[in-house]
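The complex is shown incomplete by one protein chain, all other protein chains being positioned as in the whole.
Letters A, B and C name the chains as they come in the text, with residue numbers starting at 1 for each one.
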Amino acid sequence: MDSVIERIQKGNFWQFHGGIHPPEQKFLTSTKPIASAQIPEQLIIPIRQHIGQAGKLIVNIGDKVLKGQVLSTADNPMSLPIHAPTSGTVSAVQSMAIPHPSGLSETCLILTPDGEDTWKKRYICPDYQNLTKETILDKIANAGIAGMGGAGFPTQVKVSTLAKIDYLIINAAECEPYITADDLLIQEHSPTILDGIKILDHVLAPKNILIGIEDNKPTAIEVLKKVTADIEHIKICVIPTKYPSGGEKQLIQILTGQEVPSGVLPSSLGIVMQNVATCFAIAEAVISDTPLIKRVVTVSGQALEKPQNVWALIGTPVGFLTQQCGYTNSQDKHLIMGGPMMGFSLPNDQIPVIKTTNCILAPSEIEIASPFSSTSRKEVECIRCGLCADACPAQLLPQELQWSAKAKDQPQLEKLNLFDCIECGACAYVCPSQIPLVHYYRVAKAEIRQQKLLDIKAEKAKVRFEARKLRLEREKIARAEKHKKAAEARKARMNAGTPAAKSEKSAVAAALARVKAKKAQSNSNDDKTIDTTVTAVANESVEQVNDSKSQVANAIARAKAKKLAQQNQVKLESIDTAQDIALQKPAATSQVETAKASDNKVEPKSSPKVSDKKSKVAAAVAKAKAKAEAKKHQSEDSANAQEPIEAKQVKRKIDAPFESSNENVHPDIVVQTSTADIKSNPIEDKKAKVAAAVAKAKAKAQAKKRKDAATTQAEEPVVENPVLDSAAVVNVEKAEIKPAISESNNKPQADEQTTTTDDKADITTAKKAKVAAVVAKAKAKSKAQNKTKATEAEVEQKAVKNNISNVQKSGDRYTQSPEHNTSSSDGKVSEQVITNNALSQENQLPDLTPQNQQHLEKTDKPKSADRKAKIAAAIAKAKAKKLAQTSQSATETESTVENEIDNSPSKKPATIDEQKKARIAATIAKAKAKKLAASSKNSQPSE
Amino acid sequence: MAFWIASSPHNHQQSETSALMRMVIYATIPGIFAQWYFFGWGNLIHISLAVITAIIAEFTILSLRKKQITQQLFDGSAILTAVLLGISLPALAPWWVTITGTVFAIVVVKQLYGGLGHNPFNPAMAAYVMLLISFPVQMTSWQPPLSLLAMDIQLTDTLYVIFSGYTPQGYSVEQIRTHIDGFTMATPLDTVKTNLTLGLTVVESMEAPTIGKHFGVGWEWINAGFLLGGLFLLSKKAIHWTTPTSFLFSLFVCSFIAFIISPDSSASTMFHWFTGATMLGAFFILTDPVSGATSVKGRLIFGALAGLLVFLIRKFGGYPDAVAFAVLLCNMSAPLIDQYTRPRTYGHQLGEKK
Amino acid sequence: MSTLIAILVIGVIAALFGALLGFASVRFKVEGDPLAEQLDALLPQTQCGQCGYPGCKPYAEAVANGEAINKCAPGGEDTIKKIADLMGVEVQPLDENHETDNSPKVAFIIEEDCIGCTKCIQACPVDAIIGTTKQMHTIIADECTGCDLCVAPCPVDCIEMIPVATTTQNWQWDLNNIPVVQVD
Partner (left out) sequence: MGVSSRTETAIGMSFATTFVMTLASLLSYIVNSYILAPLGLEYLTTMTFILVIAVVVQFTEMVVHKTSANLYRLLGIFLPLITTNCAVLGVALLNLQEQHNFFESIIYGFGASVGFSLVLIMFSAMREKLANADVPTPFKGSAIAMITAGLMSLAFMGFAGLVKF
């Protein structure tokens, strides 16, 4: 047996099975030169014109683009860029009908040409031989070249195959009966095509290059023979005319006798096939730096006065081309994109020409009868004549496929190798029963694909469902365990009989009260009823447990707040009432009116009454807690119930205010800590009021339905609590606060405020203030990074300053003011504030840092304060950044905490006392961090 | 005015199922002519009777099933069935045989399965077999060739016989069939078979008057006529060459082997080819695509099986001619043959049968 | 006597065969058949619970144990047919209680209306909703099975089931529905 090459030289080719001989209509266009189409008024450029994904648009509406300018970029190998076919303005990006059998719409870019056709700057590269393979591939990819024979497979993917290539086959067969685009291209531009072939030769280095061309194109054959005469390994293979010899698989079989195995690319056989037009485009792209912006389109059909080939810009509407060629048919119009065998009908004539469009066919009624005409014949039953099986180039059994397709027997269809059908249409062409076989296959293929997708989806859903079930199971177990532990712990403490136990009892009572409140509220929808019930219940508990008023208040407020959160239709009044109740109840000795933020007095003037203040703080705490509560799932409610108890326990054990904190993840505990702090420092009734206001603001924020605002504002108050706290600890003098506030009233920006206050502060504080300013900036940044819309929040803060009469905003302002106070009076404090702020905002997890530092600072000497402040600031910055980057990862928190602990004690001037304390703090911090990590792990999956 | 949408391919070979059917019907003309020439008007009458019945039956069923009547009625398949049945019936069979057979063919064998394209059996042959089994006497009362008849039978005579059983002269079918010599005439195949049972050799029975010079008076010409029609169809590519070739070849081989083994008890191969309904079966019945195998390989097997069965039943079976039975048996096995003879799809290896 | 012999003979034969069968039953013992798994594979895995079982797997097990095969609404006739084939029973029409429009749908949260209550998250059988308290939720369309279990729990009715959009990727060659431009 001869080798492939010998056979080809002799002109002996293989044959593929089947095939048909539809009537030739190439004479309509094959003798006329390629005309140059004018630039239409509008170009519609689909973003995706090939098989694969669309690129990303990089121009905007209104942009002026030059001819050849890149309009979209490819971000993966299967996507290709598109280019401006002419210079003009991008007038729209919208969904338009694209050239697809479905007539569906996809994103298209509308370009209004300016008529000047100005090129972008091009770089001619005459010596492609010196280019590396990669450069050429890049050039091909950047020119947006996709297979121009019809399928539109990205060329650079096809060419960048790693397989060893024996044959490069240039497909010039063009077997569709009407199309002459390649024929004409060869006749007129064979040198360029040859360049393209040479470039491919350079890239692929195949042993042989075969140009397959049907024998009905004598001129083209002649021309090709002439240009390739002196090249040894290029063979012109003139093959007999038969449809569909231009099919990739068929042409390979004809030329090499090999069959491409099902589901495998030809490159595995060492064969790469390229269309002639693609070669032309490659040459253009590599040598003259011209992207694929125009192509030869055969505009043919007997309904046209002057059918011809035209150079059409990509994006030219079909109607424009047919009009130029004298489309006269006024009866039922039928436009086909592609050939008569494999092309598809167009739903209108505003469909653009794309990279794969090789033909526009406007047939007359005689050529292709429309379904409305009387001469058209209808589909009848299959008589199993087998003509289709004889014609099928893939040796399928079309009639059996058709039966199975009608019966939707998908397994059988796959058994009959439906997916090896190339949809050439030969079977339907020969069918005496006029059955649109190909259409049946297409539907069946689409259905099978859909079914496969569904199967995959079902499988995924199943996995997810199983995973969820597992998770729920795990959570249930974890919860049960937690309950059990907590119950045991409580029991143990109850039995201890210490004063702490008492307080625990009260906590239990509070929990009870809350539960009751919950029940009550679930029974009724009326706000007032609930309020009263809650009050009653709370009062009861107050009476029962005298020493834990605050907690009762907690419970009530929480219950209420929760309800509010649930209903999400909170009225301002109801909140106010709620707060009133919360405030009034524990504090029989009033001062409530001042606390009620309705009168927006910033200056805290109330006398230092411990109980009063406490109660207010408690109210704030309650609010905060309520919020936290509302955020949690029901599953965590029970866990929440334990929190006060745990907090108390810690407090009892370690006899320091800061240590009492942060057993838990929830912000309410932080507030609790602050409560404790405030208790220990009996001056801060003012702060308490502020806290109350904060709470109110928060509640209001909650009432706001809009999500962004809700989030931001809701978080802010929580953040502020430690601020107050620290402020309290540092013992800010009222005298100093007042000017600060007045300052802050005038200056909207926090930074500016700090700088202004600088002047008034002494030299040391000035320094610190600067540090604080830096930190504040950092905070702002991290805020911006975070999803909580910091900008909005700031804007709101500004607004707060301007509009004091607004209740809600006054609340905000309260929260703002202590911050400024501290920053002006004491840098350290402001740092803390900021740190806290940043931390809590990013994390929502209370950190022990404030307490830790706070403690240190308390014991500090003024001279060392400066330095410490800097350190703290640095730490805060680092932390803020880190936290901004990470999510609520507990490990991060832990490491930060540890980091801090490492840093702060070492740099501190070492008095024994301090060292000790620092160590304690460190240990506590560590322990806490660990706990945090554990608990957040638990709570995370439920988020 | 609007754009209209169609699925590709947009152009189409100008062929039609009904045209195909018509062509097949035209191709039967030489055979029918020979039949008329040698056996008189009988078959023509049966054919027209069958065609009318078929159209009525088809019309009834189609209207019952609310299908497109005009289109399906004239797709030619029912008429073709009727023609084939009319051809294969004995010339002097009574009229009700034709009608029963045609109704059975159209209603039961064709339409109950869903009409054209769905019937697993060849309607004409199934009806023939049904008639043969149900009315053996009428169905075996073959009329001898006209030249051997004692009396002259005209068109009116035939009509009378078919519709009343007697000629206007009062002769019964039996009487007509009786040879001048008083022998009852039969088909050549029947003669050979009967003679064999009587202990005569094939050569001896060849001398019987009904067989004539070659393989039977008239019969060889009828078969030749159908062969001609078949070749016409082949040239027009209305039928595929595989089935007839394989059938005739298989019959040839079988009979040749038998002839070699025992020339006395076996008829010659040519005798098998040119008697009975061999050519009719080969070109018009086995090639019915609906009830046959579809792939090339399948058709080869299908034809060969039919040839084997024809020979077996002719040689050993109780019935003189076997084409109808063989066709039915092959129809039965066609789906199975199809299932196991699917061609290898492009790009799939032979062994890899999914 | 002969009767006795006859009885005896029959008895002996019976005993012999009994022994044979007993041996065979031990020798050719098979483990439980994987019917439930195969059924589960046929079900659409929407986990919608319309069949009255909490998920597809439980229903598959129930069917394997004799539950009616026509309760899977999302699967529709096709699934029933497949189950019938597998089970070797006649195809039944879809249970009337479960008659639904089973065109593919996907849930969509109207984000302006979402209040972040997390109720839908808890209802979703495949965890296809993301979001947290007070945060707007959204649906991972690729994971959504269209079971519409999340629609009912939503307190503000901000979840809609929208039909899956037809794209060129999933277009089913429905030529009759192509919008054809009328030109005069």
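Just so it is clear, a residue touches a chain if its C-beta (ideal position, glycine included) is under 8 Å from a C-beta of that chain, and two chains touch if they have at least 3 such contacts.
Keep in mind it's a predicted model, so treat the numbers as computed, not measured.
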| item | value |
| --- | --- |
| Chains in view that touch the one left out, judged over the entire complex | A, B, C |
| Touch with the omitted chain, as defined above, among C:35, C:62, C:140 or C:156 | C:35 |
| Among B:86, B:101 or B:115, the residue in touch with the chain that has been omitted | B:115 |
| In chain C, positions touching the absent partner | 2, 5-6, 9-10, 13-14, 17, 20-21, 24-25, 27-30, 33-35, 86, 88 |
| Contacts of chain A with the absent chain, listed as residue ranges | 381, 403-404, 406-407, 409 |
| Chain not shown, touching residues in chain B | 65, 108-109, 111-115, 118, 120-121, 126, 129-130, 133, 309, 312-313, 316-319, 322, 324-326, 328-329, 331-333, 335-336, 338-339 |
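As a working rule, only the chains that are shown with their structure count from here on.
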| item | value |
| --- | --- |
| Between chain C and chain B, distance of the C-alpha-averaged centres to the nearest whole Å | 53 |
| Whole-Å separation of chain centres (CA-atom averages), chain A against chain B | 72 |
| Inter-chain centre distance, chain A versus chain C - centres from mean C-alpha coordinates, in Å | 32 |
| Where chain A touches two or more other chains at once, by residue number | 101, 103, 333, 347-349, 439, 442 |
| Numbers and ranges of chain B residues touching at least 2 other chains | 1-7 |
| Complex interface listing, chain C residues touching chain A | 40, 43-47, 55-57, 104, 114-118, 122, 125-128, 132-136, 142-143, 145, 155-156, 166-168, 170-173, 175, 178-181, 183 |
| Chain C contact footprint on chain A (complex, rising order) | 98, 100-104, 106, 333, 347-350, 439, 442-443, 446-447, 449-450, 453-454, 457-462, 464-469, 565-566, 568, 630-633, 705, 707, 710-711, 714, 943 |
| In the complex with chain B, residue positions of chain A that touch it | 16-17, 20, 22-23, 101, 103, 177, 249, 253, 259-264, 330-336, 338, 340-349, 361, 363, 367-368, 370-372, 377-378, 380-386, 389-390, 393-397, 399-400, 414-417, 420, 423, 425-426, 428-434, 436, 438-439, 442 |
